[in-house]
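For this view, one protein chain was removed and the others were kept in their places.
We just call them A and B in the order they show up, numbering each chain from 1.
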């Protein structure tokens, strides 16, 4: 009645391994295998992730469509940072640390709003939209307001998607990244789009588990709603598929040929670019067909909005898929777009913010129904939250040891390659 | 109006003492006195307890009656470990770490159920009841499933009580322990029993406080329901009792004589064996009478189930009392049995799981009433949870210093002796 003696387990050894410092664990990371547990579970490594990854990369945090007019703002949280993302008087996107230069109070508590100036709610220190201190009551004569501007955060919009970089020392490849992807995004005219819905979901797992889960379709059997419109061959080698996926592959190949024709006719970029772990701003972009009606992420695959985005001539343009290391993924269809950001809250908590965008003149209840527009990804996100929690729970056990990626998880591995590379660079500095 | 100056208190000294490392505090532990606070309150010592005590001892976690058929399982949590306890195709009890060998997901989320194979809910990796990986979709040709069996946990049943040991290096005395106690347990035929009720209670205190509280009746004045059937002389020297206990002692001595006669007639083992701190698997077992009707733990002491266990000829067989270091205690009567396990959740949280067992053919509502069966120990457990929380709260104060055990608390001291001995062994390794 004894349990199997293989593999043996020594709790002392497990504890000792878990105590390794980040440099050691980064160096001994085994390619092809999942990471060791401390990367996901320890506060120390979480803090490292904020410093090395989230403060030093370009992070997607909002859409221009969320702040259409001068003075509009959203406040976003990244680790312990709170950041005001706003549009200045010249309609440029700007970002500032949401920390008053007086005694450090959080300036704005609201998640979004519109202001003429940025006024701290404690002692009314008042800053212009350019971050300069323009009013501070009752100061001594030698007080110099020019020393107390808001601390800035780098902010860039690419095709209407707002990226920020907290560190002053920004990754050098952003211009190149922007120039490469802008032609794919431009036809969707996201800057003019309207936010139809935004939903925040807290996943009970480390942010890397959220991203890893997003980067493979090996688990797509757990997404019945998604499979109404999504080809579950994502990440697989089309020439080496499990038999269950062969019929879907055949439909996919046919639909892809049709989509290529249409893209050529409309001059829509569609070629896959995959630079996942070969640059600081790693990304992947391609345009691929959708299942069934092939128009959109809806229960029957037909367009969710009658008013197509950007005056597209056809609802059946497949899906422009895009994701950017470390924290964002996107789906752009003819009728709507969906943006996702994953933001760490704690070692075991991640905020996933999903935003649905439609044509600015699309009318809710007339052109689109919110439930129909959002149902597939609401269900899919909830399922993914379950997978991420399950993954995190398992890693907490001292009995966890890294295991092998399957070939269809190559994008998970690419994400981890990118991540380890960024950590290594940070630790070397 | 000044407070008494004795004993003096120096907060700096208190802080310094509390910061002592485990080796130091183990060595300076004073026999006859309660432990210093860090053993109960610090995360570091809690982690040490999991490694030194809970991963390296035989831990009672479930009853065979909870998994009567092949494929039945319960998942149990011990510290950060999650463990599947199940019955294999040959009806042997088995235990595995509940961690997938793929990317480490928790395989099973449910607390109990029945399966044909063990299937991970993330990517459907599938394991046989023997722990071997029998299916993993879409692998490269060189993938060798035999390298990815579930990691095993040692599992043993003694008289129907399931003990596990996480460490590969198990305490060497378990066979001897099993051989010693099996004759006491066998007459109750627990393997065939039926679970009438199971209740989980989270106590807000360190697990050692839960166990200490269980090992003395010095506090039994706080258990009015228990005293309907329990002689509160447990742990006391019968020749040196406080006057309030003398009448109970006299009734106890008479009832004991009667019980001994009956045991001799029925060939029921009853002699006390007490090896609390003299072996790795410390334990205590004896058969003693109950108060009033003397049959069971009920408000009037009469049997709770008309259908006696194991075809016992009489409901009045007293109580076979049994406890095992570090985490279990048991009461076996003629009509039912109660098993208790204490499992650490956090430095200040302990799960106490109580299970009531009856004859497999006893029918609820006919042979027994659940409220009557469980009322005494439901009330007693709740009261004990209050005592444990009170004990933990007090220890949090830097003003706490160890105090003396009374003679009737000798089993608390024996538990602490055992505990310190196990820590010392672990720290020496």
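The rule is simple: contacts are C-beta pairs under 8 Å (C-beta built on N, C-alpha and C of every residue); 3 or more make two chains touch, one makes a residue touch a chain.
Worth saying up front: this structure is predicted, and the values here are computed from it rather than measured.
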{"item": "Hidden-chain contact residue, picked from the options A:152, A:222 or A:269", "value": "A:152"}
{"item": "Which of B:25, B:118, B:391 or B:420 contacts the chain that the document leaves out", "value": "B:391"}
{"item": "Where the unshown chain meets chain B, residue by residue", "value": "1-12, 15, 34, 37, 212, 218-219, 221-222, 236, 241-242, 387, 390-391, 393-408"}
{"item": "In chain A, positions touching the absent partner", "value": "47, 50-51, 55-56, 80-82, 92-107, 109, 121-124, 130-131, 136-140, 143, 148-157, 166-169, 429"}
